[in-house]
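Notes for the one structure printed next.
Apart from one protein chain that is not included, each protein chain of the complex appears where it belongs.
Then we have chain A:
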Amino acid sequence: MLSRIAESLFWIGRYVERADGTARILDVHLERLNQMPLAQQRETSRQLLGVMGSLPEKDDIDLSDLLQALAYNRTSATSIAGALGAARENARRARETVSSSVWESLNTTWYGLTQHRKDVVGTYRFCHWVVERTAMIRGLSDTTMSHDESWQFLVLGRSLERADMTARMLSTHDVHAAGLSWVNMLRCAGAYESFLRTRRASFGDQQAAEFLLLDRLFPRSIVYALGDAEKCLTKLNPAYQRVGFINDATRIVGQARTFLEFHQTQDLMSELPEHMDRIQKACARASDAVSRTYFSQADELSWVGEVS
């Protein structure tokens, strides 16, 4: 398939997942932020924005800044509206490759963005709506697109973004003393019920972290998401060699996953922010490696008027 289209699909996967993850994180954090005294609210908002990678210039951040940065800013790829807009724009460029139901659901979502109230109360509904819409887009892409190369690129983008999101989510835990409880952390990942069913009563920070980092059966755990990314990379590269890895992306993702798997949970916990930072960097490097391998265009054409 065309490199340009593959790139678009990869980014549709990433952006849709980003909108979903951000909506979940925002929803849970808002609930907690609303219960805080103002000064603490500002401090926590600031830290949250830092972790999500969209720290504004100014110091005094209030809730409306937070909503703007994470939910409604259409020009920033970190916000939900920006990510959905970018996903829709990518789909518009790859319209003949994504199925029409995927395109339509993205397009309708994009038009729906304007219909939501931009205050705190409206944002709960907005987040809920985004989680539903993105689930629908994911479902439609899984059931109406052939699981060929194009779909693999979409899922690759989705998996890398998902690993990155969960790592960010876990980073918000330890940023300061009054961090989110693990219950809320699990809720951010939509993992609370699965966690309870899996671990029953044995309930503690360590088990919760372990679940989000290492559970092999929960789709938003980092190990699961990285494993998905690896599977896509393998399918995209049929010339898998007997010795060594042929491409950088596979190596980077594999390293990150095995690093987590071969460590004791308590060792990971003691330096959680550093490890989560490492995971985020690995996702970024893998994304770059995928670009270099599959999407790179030859040098941009520039024709100067040297023709008669």
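Here, a residue touches a chain if its C-beta (ideal position, glycine included) is under 8 Å from a C-beta of that chain, and two chains touch if they have at least 3 such contacts; residues count from 1.
The rule is short, and it goes like this: contacts and distances are computed from a predicted model.
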So which of "NtaA/DmoA family FMN-dependent monooxygenase", "Branched-chain amino acid ABC transporter substrate-binding protein", "Circularly permuted type 2 ATP-grasp protein" or "FeMo cofactor biosynthesis protein NifB" is the UniProt name of the chain that got left out?
"Circularly permuted type 2 ATP-grasp protein"
If I consider the whole complex, including the chain that's not displayed, which of A:V28, A:L113, A:L140 or A:L236 touches that chain?
A:L236
Across the whole complex, list the residues on chain A that are touched by the chain not included here.
1-6, 92-93, 95-97, 100, 103-104, 107-108, 111, 149, 153, 236, 294-295, 297-298, 300-307
